[in-house]
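Here it is, the structure in full.
One protein chain omitted, others in place.
Chain nomenclature is as follows: A and B, assigned in order of appearance, with residue numbering initiated at 1 for each chain independently.
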Amino acid sequence: MFLNGDRVSYTYNRRTGVEAVKALREVSVRVDRGSFTGLIGPNGCGKTTLLKLLAGVLSPDAGSVSLDGRALATMSKRHVARRIAVVPQETHPAFEYTVLEMALMGRHPHLGAFQLEGPADLAIAREALTATGTSHLAERSYMSLSGGEKQRVVIASALTQSAEVLLLDEPTASLDLGYQLEIGLLLQRLNRERSATLVMATHDLNLAASLCDTLVMMRNGRVIASGNTTEVLTSAMVRQLYDVEADVRVHELAGHLTVVPLARLS
Amino acid sequence: MTTLDSAETDGTPLPRRASHSSIRGRLTATILVFGTLALATCVLAPILGTTPISLRRAFDPSIPFEQNVDAQIFFVARLPRVLAGALVGSALAAAGVVFQAMLRNPLATPFTLGVSAGASLGAMLVIVLGGALTFGPLSTVPAASLAGAAAATAVVYWLATRHGHAISTSVLLLAGVTLNSFLSAIIMFVQYLADFAQVYRAARWIMGDLDIGGYDTLIASLPLVLVAFVLFALLPSSLNLLSVGKDAAAARGVDVSQAQRLAFFSASLATAAAVSLAGPIGFVGIVVPHLVRLMVGVDHRIVLPASALFGAAFLVACDLVARTILAPVEIPVGIVTAMIGGPFFLWLLVHKS
Partner (left out) sequence: MASRAQKLTALVAILLALLLPGAPSAQNRTDGPAPRRIVSLVPSITEMLFAIGAGPQVVAVSSYDEFPPEVKALPKVGALLDPDTERILTLRPDLIAVYGSQSELEKQLERAHLRTFSYRHGGIATTLDTIRDIGVASGHRREADDLVSSLQGRLDAVRERVKVRPRPRVLLVFERQPGTLRELYASGGVGFLHEMLEMAGGTNVFADVARESVQPSLETLLARAPDVILEVRASGLIEKARSDEPDVWSTLSSIPAVKNRRVHLLKGDYLVVPGPRLAMATEAFAHALHPEAFK
């Protein structure tokens, strides 16, 4: 029991009632420390909303999210940020920050109100860049980087938060095969070598299968299955989630489950 | 610690600036340099002008003030102007930085959200109707334009927070732009009803005028600007994070809705105070932040104080040009800020890229 969502519900535009969307209905999630959990499900199932609730960016209308037994609502935003970091799907800064500046922004929750970052913070940032293989880009403008480089920088800036939990929203969605592999390897290393707890929302079932030890499957704002990847990822579940007939089996060379879609069921 | 291959590096990385020395050091250096610039400008400007004056005479206490032309020129004509220029310049430049960060749009100006249009309408109403009606304490142009600015700010804020607690920046932008158009139409209508002299006076007010001739309006605006600056001091790191993304900022511990409110109100206050003192002087709020960014980078903790200082120097310099270049005719300072700021900005951009 580490990062928990306990029967959380969330509705967008609840206050005005205009275009109100019930995104999550009584969803419960249990993320164990050190695990690598995948949130999977079709578009609109509520993955991103759940991720935001787990990060404390949104507050649930009902239910609560807790970290190590303490409800997020009782902790200050800074405190939460020191323990949970988010890697969003896309990052578009409005100004031309350098890679190092982007990385240093992760130190914000650790600094006092008027405190400027010191040598220790700088060291942490540089180390994060090294860990993501981006230290040679430190003085480059973030906007000038390639897609893969950008994503690695964003991950680096999440690392500088020195958080135990990393929440990622579709980290490889806009990347090509090469970058997908690269990011995947990086995340794996973070999980294994740094004991980071990772929760990754993704469309890519194969990616989830290759990296995650636990899967949470969502549809229409509800969790329909969760558990060990090997137990939960079956063609029956894929059918239930996506209305797609797929072949699910362990790939000999890859060493993990793979999902090959075959036909659409309507 | 194993590292990833950096297989995709395309040649030598080009450093954007000299390597990242400590931010503390950079901040100190920036404030020293820009502070000196601002101070030097403010000290020199009252000494310069079309009429040569003797500083010795001006500061000679043995000559009674009524007979001391040099002193009157220095203390009545020039000094209030320079001080007003510094106040307005720094207020508008800082407000520009804050709005650009908050709206995540480098093209935002302090006038984007309708504050200045509200001020203009207030001023216009007094100019046109001031003879026929009395507005009580709001009967002067500065007071009425401040009231107009406050009203416009309130309307925009109300519109942007209709759908929830946090300010939606896209709604804010839309509301501001719409209010601008609407108020401009009303202003045109009021001008149409006004007689010719009033129209001319109103048009002249809109070009900006720092020749305040006394210290009353300056002292009245000072508390507003000071409050705004105190609030500005709380913003810079939040602005950095907000400008990367609202959710990203929230995930890093920023109280987004509080930061947005703080940014909105402090920048609107600074703008309202500046416009009610000297009219809507354009260009300062967009050129100065960009110029400063080209010189010191984009970290708001450095850009905000640097812009405030540079804005003061910039406007005082522009006003000096405005009152000397075609003497005895004075060019409205807003025209000078545009003509100096624009080409300088282009030159800097061309050389940097």
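Just so it is clear, a contact is a pair of C-beta atoms (placed from the backbone, for glycine too) under 8 Å apart; a residue touches a chain by one contact, two chains touch by 3 or more.
This structure is a prediction, so every number in the text was calculated from the model and none was measured.
S.K.: With touch defined as in the header, list the contact partners of the absent chain among those displayed.
M.R.: Among the chains that are shown, those touched by the missing chain are B.
S.K.: In the whole complex, not just what's shown, which of B:Ser22, B:Thr36 or B:Thr50 touches the removed chain?
M.R.: B:Thr50
S.K.: For the full complex, which residue in B:Leu107, B:Val329 or B:Val350 touches the chain that was left out?
M.R.: B:Val329
S.K.: Residue by residue, what part of subunit B touches the chain that was omitted?
M.R.: Residue positions of subunit B that touch the missing chain: 49-51, 65-69, 71-73, 76-78, 130-132, 140-141, 195-198, 200-201, 204-205, 209, 211-214, 323, 327-330.
The rule is simple: only the chains that are shown with their structure count from here on.
S.K.: Between subunit A and subunit B, tell me the centre distance in angstrom, where each centre is the average of that chain's C-alpha atoms.
M.R.: Measuring from centre to centre gives 41 Å for this pair.
S.K.: Show me the residue ranges of subunit B that touch subunit A in the complex, using the header's touch definition.
M.R.: These residues of subunit B touch subunit A: 1-6, 8-9, 13-17, 19-20, 22-24, 27, 100-101, 104-106, 162-164, 233-234, 237, 240-241, 243-245, 247-248, 250-255, 293, 297-299, 301.
S.K.: Which residues of subunit A touch subunit B in their complex?
M.R.: 13, 15-16, 18, 52, 55-57, 76-82, 84-86, 88, 91-98, 100-102, 105-106, 108-109, 111, 113-114, 116-119, 122, 130-134, 136-141, 146, 148-149, 161, 182, 185-186, 189
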